[in-house]
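Note that one protein chain of the assembly has been removed; the remaining protein chains are unaltered in position.
Up next, chain A:
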Amino acid sequence: MTTSELTLPQTREKKGRTRRVMGAGKQLHAGPVTYVVLTVFALVSLAPLVWTAIAASRTDRRLAETPPPLWFGGNLFKNLEAAWDQAGLGTAMLNSTIVAGTITVSTVLFSTLAGFAFAKLRFRFSGFLLLLTIGTMMIPPQLAVVPLYLWMSDFGWSNQLQTVILPTLVTAFGTFFMRQYLVQALPSELIEAARVDGASSLRVVWHVVFPAARPAMAVLGLLTFVFAWNDFLWPIIALNQQNPTVQVALNSLGTGYVPDQAVIMAGALLGTLPLLIAFILFGKQIVGGIMQGAIKG
(Lines give C-alpha, C1' and ligand atoms only; values in the text may rest on other atoms or scores of the structure.)
Protein backbone atom coordinates (compact mmCIF):
# COMPACT_ATOMS: atom_id res chain seq x y z
CA MET A 1 0.00 0.00 0.00
CA THR A 2 2.02 2.96 1.19
CA THR A 3 5.26 1.31 0.17
CA SER A 4 4.40 1.71 -3.49
CA GLU A 5 4.89 5.43 -3.07
CA LEU A 6 8.59 4.74 -2.96
CA THR A 7 8.78 3.63 -6.57
CA LEU A 8 9.83 7.00 -7.81
CA PRO A 9 6.89 9.18 -8.70
CA GLN A 10 9.12 11.46 -10.83
CA THR A 11 9.95 8.57 -13.11
CA ARG A 12 6.44 8.12 -14.32
CA GLU A 13 6.09 11.79 -14.99
CA LYS A 14 9.30 11.80 -17.03
CA LYS A 15 8.24 8.82 -19.06
CA GLY A 16 5.17 10.67 -20.20
CA ARG A 17 7.20 13.68 -21.11
CA THR A 18 9.90 12.02 -23.13
CA ARG A 19 7.53 9.91 -25.11
CA ARG A 20 6.56 13.05 -26.93
CA VAL A 21 10.18 13.85 -27.69
CA MET A 22 11.06 11.27 -30.29
CA GLY A 23 14.70 11.15 -31.22
CA ALA A 24 15.87 11.70 -27.68
CA GLY A 25 17.82 8.61 -26.68
CA LYS A 26 15.83 8.16 -23.52
CA GLN A 27 12.68 6.28 -22.64
CA LEU A 28 12.27 5.19 -26.23
CA HIS A 29 10.19 2.12 -26.76
CA ALA A 30 12.47 -0.87 -26.66
CA GLY A 31 13.09 -2.67 -29.92
CA PRO A 32 13.26 -6.44 -30.36
CA VAL A 33 17.05 -6.47 -29.96
CA THR A 34 16.70 -4.88 -26.53
CA TYR A 35 14.26 -7.58 -25.48
CA VAL A 36 16.57 -10.30 -26.76
CA VAL A 37 19.57 -8.96 -24.83
CA LEU A 38 17.45 -8.45 -21.71
CA THR A 39 16.23 -12.02 -21.99
CA VAL A 40 19.84 -13.22 -22.07
CA PHE A 41 20.56 -11.18 -18.92
CA ALA A 42 17.43 -12.60 -17.29
CA LEU A 43 18.42 -16.17 -18.20
CA VAL A 44 21.89 -15.69 -16.72
CA SER A 45 20.29 -14.28 -13.56
CA LEU A 46 17.76 -17.06 -13.13
CA ALA A 47 19.46 -20.15 -14.63
CA PRO A 48 21.73 -20.91 -11.64
CA LEU A 49 18.70 -20.80 -9.33
CA VAL A 50 16.59 -23.02 -11.56
CA TRP A 51 19.50 -25.38 -11.93
CA THR A 52 19.86 -25.53 -8.14
CA ALA A 53 16.35 -26.91 -7.97
CA ILE A 54 17.10 -29.39 -10.77
CA ALA A 55 20.28 -30.58 -9.06
CA ALA A 56 18.43 -30.83 -5.74
CA SER A 57 15.97 -33.23 -7.35
CA ARG A 58 18.69 -35.64 -8.54
CA THR A 59 21.13 -38.04 -6.91
CA ASP A 60 24.74 -37.43 -6.01
CA ARG A 61 25.84 -40.01 -8.61
CA ARG A 62 23.83 -38.48 -11.40
CA LEU A 63 25.40 -35.07 -10.76
CA ALA A 64 28.88 -36.46 -11.40
CA GLU A 65 27.91 -37.74 -14.86
CA THR A 66 28.14 -35.99 -18.23
CA PRO A 67 25.99 -34.45 -19.61
CA PRO A 68 24.63 -32.73 -16.49
CA PRO A 69 20.90 -33.09 -15.89
CA LEU A 70 18.76 -30.44 -17.57
CA TRP A 71 15.41 -31.41 -16.13
CA PHE A 72 13.96 -32.35 -12.74
CA GLY A 73 14.37 -35.82 -11.25
CA GLY A 74 12.35 -37.51 -8.54
CA ASN A 75 14.52 -37.01 -5.47
CA LEU A 76 13.66 -33.46 -4.47
CA PHE A 77 11.77 -34.20 -1.27
CA LYS A 78 14.18 -36.87 -0.15
CA ASN A 79 17.10 -34.42 -0.53
CA LEU A 80 15.24 -31.56 1.12
CA GLU A 81 14.48 -33.83 4.06
CA ALA A 82 18.12 -34.88 4.29
CA ALA A 83 19.26 -31.25 4.23
CA TRP A 84 16.66 -30.35 6.85
CA ASP A 85 17.67 -33.17 9.21
CA GLN A 86 21.34 -33.96 8.59
CA ALA A 87 22.63 -30.46 7.86
CA GLY A 88 20.57 -28.91 10.64
CA LEU A 89 18.77 -26.60 8.27
CA GLY A 90 15.63 -26.81 10.38
CA THR A 91 17.40 -25.28 13.39
CA ALA A 92 19.29 -22.96 11.05
CA MET A 93 16.11 -21.54 9.50
CA LEU A 94 14.61 -20.93 12.94
CA ASN A 95 17.82 -19.29 14.17
CA SER A 96 18.15 -17.13 11.07
CA THR A 97 14.55 -16.02 11.44
CA ILE A 98 15.19 -14.98 15.05
CA VAL A 99 18.47 -13.25 14.22
CA ALA A 100 17.32 -11.47 11.06
CA GLY A 101 13.94 -10.59 12.60
CA THR A 102 15.46 -9.00 15.72
CA ILE A 103 18.09 -7.13 13.72
CA THR A 104 15.44 -5.86 11.30
CA VAL A 105 13.08 -4.51 13.97
CA SER A 106 15.85 -2.87 15.93
CA THR A 107 17.69 -1.45 12.90
CA VAL A 108 14.51 0.07 11.49
CA LEU A 109 13.53 1.60 14.83
CA PHE A 110 16.94 3.05 15.76
CA SER A 111 17.78 4.10 12.21
CA THR A 112 14.53 6.02 11.96
CA LEU A 113 15.23 7.86 15.21
CA ALA A 114 18.81 8.70 14.25
CA GLY A 115 17.84 9.50 10.67
CA PHE A 116 15.16 11.88 11.94
CA ALA A 117 17.63 13.63 14.23
CA PHE A 118 20.12 14.08 11.38
CA ALA A 119 17.43 15.17 8.92
CA LYS A 120 15.35 17.59 10.96
CA LEU A 121 16.86 18.45 14.34
CA ARG A 122 19.57 21.01 14.90
CA PHE A 123 22.28 20.10 17.37
CA ARG A 124 25.98 20.66 17.90
CA PHE A 125 28.34 18.66 15.69
CA SER A 126 25.43 17.26 13.69
CA GLY A 127 27.27 17.75 10.40
CA PHE A 128 30.42 16.15 11.70
CA LEU A 129 28.54 13.26 13.30
CA LEU A 130 26.67 12.56 10.08
CA LEU A 131 29.94 12.52 8.14
CA LEU A 132 31.38 10.17 10.75
CA THR A 133 28.36 7.89 10.37
CA ILE A 134 28.86 7.71 6.62
CA GLY A 135 32.60 7.20 7.08
CA THR A 136 32.05 4.15 9.29
CA MET A 137 30.62 2.31 6.30
CA MET A 138 34.17 2.07 4.95
CA ILE A 139 35.46 -0.01 7.86
CA PRO A 140 35.71 -3.69 6.93
CA PRO A 141 34.09 -6.09 9.41
CA GLN A 142 37.42 -7.94 9.56
CA LEU A 143 38.74 -5.19 11.82
CA ALA A 144 36.39 -6.13 14.64
CA VAL A 145 36.22 -9.91 14.60
CA VAL A 146 39.36 -10.78 16.60
CA PRO A 147 38.44 -8.78 19.75
CA LEU A 148 34.76 -9.70 19.41
CA TYR A 149 35.74 -13.35 19.29
CA LEU A 150 37.93 -13.03 22.38
CA TRP A 151 35.26 -11.17 24.37
CA MET A 152 32.65 -13.67 23.33
CA SER A 153 34.81 -16.49 24.67
CA ASP A 154 35.29 -14.57 27.92
CA PHE A 155 31.54 -14.08 28.34
CA GLY A 156 30.85 -17.72 27.62
CA TRP A 157 28.71 -16.65 24.70
CA SER A 158 30.21 -18.99 22.13
CA ASN A 159 27.55 -20.39 19.87
CA GLN A 160 24.77 -18.18 21.24
CA LEU A 161 22.61 -16.08 18.99
CA GLN A 162 23.09 -12.79 20.81
CA THR A 163 26.70 -12.69 19.63
CA VAL A 164 25.56 -12.28 16.04
CA ILE A 165 22.57 -10.06 16.88
CA LEU A 166 24.18 -7.40 19.08
CA PRO A 167 26.83 -5.96 16.70
CA THR A 168 24.27 -5.17 13.99
CA LEU A 169 21.38 -3.79 16.05
CA VAL A 170 21.62 -0.55 14.07
CA THR A 171 23.64 0.25 10.96
CA ALA A 172 25.21 3.32 9.41
CA PHE A 173 23.52 2.45 6.13
CA GLY A 174 20.09 2.40 7.77
CA THR A 175 20.67 5.71 9.52
CA PHE A 176 21.83 7.39 6.33
CA PHE A 177 18.99 5.82 4.31
CA MET A 178 16.33 7.13 6.73
CA ARG A 179 18.01 10.54 6.92
CA GLN A 180 17.96 10.90 3.13
CA TYR A 181 14.32 9.93 3.00
CA LEU A 182 13.12 12.12 5.87
CA VAL A 183 14.94 15.23 4.62
CA GLN A 184 12.50 15.45 1.74
CA ALA A 185 9.50 13.43 2.95
CA LEU A 186 8.90 15.06 6.33
CA PRO A 187 7.81 18.73 6.19
CA SER A 188 9.49 20.76 8.91
CA GLU A 189 6.23 22.69 9.40
CA LEU A 190 4.59 19.52 10.73
CA ILE A 191 7.22 19.24 13.43
CA GLU A 192 6.99 22.96 14.24
CA ALA A 193 3.22 22.70 14.53
CA ALA A 194 3.48 19.78 16.92
CA ARG A 195 6.09 21.68 18.92
CA VAL A 196 3.86 24.73 19.21
CA ASP A 197 1.18 22.46 20.60
CA GLY A 198 3.67 21.50 23.27
CA ALA A 199 4.37 17.99 22.04
CA SER A 200 7.42 16.29 23.52
CA SER A 201 10.00 14.75 21.22
CA LEU A 202 8.63 11.28 21.79
CA ARG A 203 5.15 12.43 20.81
CA VAL A 204 6.56 14.08 17.71
CA VAL A 205 8.33 10.85 16.79
CA TRP A 206 5.24 8.76 17.36
CA HIS A 207 2.63 11.00 15.74
CA VAL A 208 4.62 12.82 13.04
CA VAL A 209 7.88 11.03 12.19
CA PHE A 210 6.76 7.39 12.15
CA PRO A 211 3.71 8.00 9.94
CA ALA A 212 5.81 10.02 7.48
CA ALA A 213 8.65 7.50 7.51
CA ARG A 214 6.54 4.36 7.15
CA PRO A 215 7.21 3.64 3.43
CA ALA A 216 10.96 4.01 3.89
CA MET A 217 10.85 1.99 7.11
CA ALA A 218 9.22 -0.87 5.23
CA VAL A 219 11.87 -0.81 2.51
CA LEU A 220 14.72 -0.53 5.02
CA GLY A 221 13.19 -3.47 6.86
CA LEU A 222 13.28 -5.59 3.69
CA LEU A 223 16.85 -4.59 2.82
CA THR A 224 18.00 -5.20 6.40
CA PHE A 225 16.36 -8.60 6.52
CA VAL A 226 18.13 -9.64 3.30
CA PHE A 227 21.44 -8.36 4.65
CA ALA A 228 21.04 -10.04 8.04
CA TRP A 229 19.86 -13.34 6.56
CA ASN A 230 22.90 -13.46 4.25
CA ASP A 231 25.54 -12.17 6.69
CA PHE A 232 28.51 -14.50 6.57
CA LEU A 233 31.87 -13.56 8.10
CA TRP A 234 31.01 -12.99 11.76
CA PRO A 235 28.38 -15.76 12.04
CA ILE A 236 30.76 -18.44 10.77
CA ILE A 237 33.36 -17.33 13.31
CA ALA A 238 30.94 -16.95 16.23
CA LEU A 239 28.68 -19.95 15.64
CA ASN A 240 29.18 -23.55 14.65
CA GLN A 241 27.12 -26.48 13.44
CA GLN A 242 25.75 -27.05 16.98
CA ASN A 243 23.64 -23.89 16.74
CA PRO A 244 23.93 -22.53 13.20
CA THR A 245 22.29 -19.81 11.16
CA VAL A 246 21.47 -20.73 7.57
CA GLN A 247 24.79 -19.41 6.27
CA VAL A 248 26.73 -21.34 8.91
CA ALA A 249 24.87 -24.53 7.98
CA LEU A 250 25.57 -23.91 4.28
CA ASN A 251 29.23 -23.35 5.11
CA SER A 252 29.32 -26.68 6.92
CA LEU A 253 27.72 -28.31 3.89
CA GLY A 254 30.31 -26.75 1.59
CA THR A 255 33.21 -27.97 3.72
CA GLY A 256 32.19 -31.59 3.63
CA TYR A 257 29.74 -31.92 6.52
CA VAL A 258 27.39 -33.93 4.28
CA PRO A 259 29.32 -35.08 1.19
CA ASP A 260 26.32 -35.43 -1.11
CA GLN A 261 26.08 -32.82 -3.86
CA ALA A 262 22.33 -33.27 -4.29
CA VAL A 263 21.74 -32.68 -0.59
CA ILE A 264 24.07 -29.67 -0.69
CA MET A 265 22.01 -28.21 -3.53
CA ALA A 266 18.82 -28.93 -1.57
CA GLY A 267 20.34 -27.01 1.33
CA ALA A 268 21.26 -24.06 -0.88
CA LEU A 269 17.72 -24.07 -2.25
CA LEU A 270 16.10 -24.20 1.20
CA GLY A 271 18.34 -21.48 2.57
CA THR A 272 17.53 -19.15 -0.32
CA LEU A 273 13.81 -19.90 -0.50
CA PRO A 274 12.61 -17.43 2.17
CA LEU A 275 14.34 -14.54 0.43
CA LEU A 276 13.13 -15.65 -3.01
CA ILE A 277 9.57 -15.63 -1.68
CA ALA A 278 10.18 -12.17 -0.21
CA PHE A 279 11.46 -11.01 -3.60
CA ILE A 280 8.39 -12.36 -5.37
CA LEU A 281 6.08 -10.62 -2.87
CA PHE A 282 7.97 -7.36 -2.33
CA GLY A 283 10.33 -7.22 -5.32
CA LYS A 284 8.88 -3.95 -6.49
CA GLN A 285 9.48 -2.29 -3.11
CA ILE A 286 13.01 -3.70 -2.81
CA VAL A 287 13.88 -2.45 -6.30
CA GLY A 288 12.35 0.92 -5.45
CA GLY A 289 14.31 1.09 -2.21
CA ILE A 290 17.66 0.40 -3.86
CA MET A 291 16.95 2.99 -6.55
CA GLN A 292 15.71 5.51 -3.98
CA GLY A 293 18.87 5.05 -1.94
CA ALA A 294 20.96 5.49 -5.07
CA ILE A 295 19.46 8.80 -6.20
CA LYS A 296 19.87 10.54 -2.90
CA GLY A 297 23.19 8.87 -2.09
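One rule holds in what follows: a residue touches a chain if its C-beta (ideal position, glycine included) is under 8 Å from a C-beta of that chain, and two chains touch if they have at least 3 such contacts; residues count from 1.
Here is the rule we go by: contacts and distances are computed from a predicted model.
Enquirer: One chain of this complex is not shown here; going by its UniProt record, which of these names is it: "Cytochrome-dependent sulfide dehydrogenase (Flavoprotein)", "Cation:proton antiporter", "Membrane protein YhdT" or "Sugar ABC transporter permease"?
Expert: Of the names offered in "Cytochrome-dependent sulfide dehydrogenase (Flavoprotein)", "Cation:proton antiporter", "Membrane protein YhdT" or "Sugar ABC transporter permease", the absent chain's UniProt record gives "Sugar ABC transporter permease".
Enquirer: Given the contact definition stated above, which residue among A:Val105, A:Val183 or A:Val226 touches the chain not shown here?
Expert: Within the whole complex, the residue contacting the unshown chain is A:Val226.
Enquirer: In terms of residues, what is the contact footprint of the unshown chain on chain A?
Expert: Its contact residues with the unshown chain are 7-8, 10-11, 14-15, 17-19, 21, 23-30, 34-35, 37-38, 41-42, 44-46, 48-49, 51-52, 55, 63-68, 110-111, 113-114, 116-118, 121-124, 126, 129, 133, 136, 138-150, 153, 166-170, 172, 175, 195, 198, 200-202, 205, 226, 229-230, 232-233, 237, 246-247, 250-251, 253-256, 261, 264-265, 267-269, 271-272, 275-276, 278-279, 283-284, 286-287, 290-292, 294-295, 297.
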